[in-house]
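Some notes on the structure that comes next.
One protein chain is absent from this view; the other protein chains keep their places.
On to chain A.
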C-alpha cells in the first residue's frame, strides 16, 4: 500500500496557490495536497506549529506502524526551506523525528547518512578510525538493510534524544551558497518498531520499520552549487562519462508501456547519481522486458520497500515563501504533485486466459442444453447430455455409472 500524503509547508496561501513574482502578468498555479501548513511567522493566525504537524502526520506514522505497516516519511525541498527543521527541529521547537522517537522507546534505532553515494553510520561513535563506507544489501526475510549498521536500544526518551543529537552532530554538512546549515547529504533515521501481541492466544509480535528521511536539498543541479552533480532538463552533459545516462534514458523512454515504474527518477533527482531501473514489475503483454544495467542510487535501494509495496509513505514538500525562490518552489511543487502519482503499481502478469474462457463457454453451453432438457421435461437420468464433456466430467460419469 502506498499512501502519499503531501503537506505543503511554508506556502503563502492555504489552498496551495502560488503566484508568480512581481510582474504584471498574473499567474496562478494550483496544486492539490492533503495538508498545507504555513510556518513562517508564529504570530500569524494560520501558523502551523511543530505540534500541529506532528498531530497530523506523526500520529499517523505511529498508528500505521502499530498496524504492522512499514512507514516512510520524507522531506523534499530546496535547501533552506525547512526540511531539517521539519524533520529534526531545533531545541526549542522539536521536529517530527524526536517526537516520534519519544513514543517508540524500546525499539531499535539506527541513524545513517548517504553522502556521495556512500553510507555512513552516524551512531558509530569514535571507535572506528577510518570509516569505511557501509554496504547496502537485501535480506529475504528482513528486507533491505545496511550491513554493519549499528542498532541501538533506548529505554527512555533522554537516551533517544542523546542518540539523535550525536547523530546530527556527526553529519557532514557542507555549506552551500544558499544556506550554511543545510546539507548535501541524505539522512535516514530508522526505527524498528516492535510490539507484542497475542495471536491465537500465543504471544507474537508485529515488527514494522519507520524510516524518517531528511533528503538533501532539491535545488537544480547547477555547477554553481555542486560541481559533481549532473545537470538535468534540456541541458547537455558535457563529459562522455555521462553517456550511460543518455543511453539509459533512451532505453527507458522507448519502452513501450512507459508507465513510470522507476522510483529512482523520483528520489535521485536530489543526489544526481546515475539512475538505473529495472522493469521489475511484470506487465501486460506487448511491453518488452528490459534490463537497464545502471545501479540504483543508494537512497532508492534503501527505500525500495517504502516506495513499492506494503508501506505507507508520507512526503513533505517544503517551500520558501520568498519571491526569489519562485522557480525552486514551482519545481518542488511540480515534483511533489508528480510524486503523488508515482504509485508503485503491483502489476501482475496475467496470461491470456483465452483458453479458460473458451472452456467455460463450452461448459455454459452444456449447462444450458441441460437446462433445456430439463424444461422440456425430459428428465433423462442417463447423463447423456454431458457425454461430450471434458475429461473430468467423463471421469465423473464413469464413476457414477459404476456406483449406480
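Here, a contact is a pair of C-beta atoms (placed from the backbone, for glycine too) under 8 Å apart; a residue touches a chain by one contact, two chains touch by 3 or more; residues count from 1.
The rule is simple: contacts and distances are computed from a predicted model.
According to its UniProt record, the chain left out of view corresponds to "KIF-binding protein" among "KIF-binding protein", "Ras-related protein Rab-36", "E2 ubiquitin-conjugating enzyme" or "NADH-ubiquinone oxidoreductase 10.5 kDa subunit".
Considering A:83, A:120, A:171 or A:304, the position touching the chain not shown turns out to be A:304 (whole complex). Of the candidate positions A:104, A:248 or A:329, contact with the unshown chain belongs to A:248.
Touching the omitted chain from chain A are residues 67-70, 132, 137-144, 174-177, 206-208, 223-224, 231, 233-238, 240-241, 243-244, 246-251, 253-256, 278, 280-282, 285, 288-294, 304-305, 308-310, 343-361, 364, 367-368, 370-371, 374, 390-392, 395-396, 399-400, 403.
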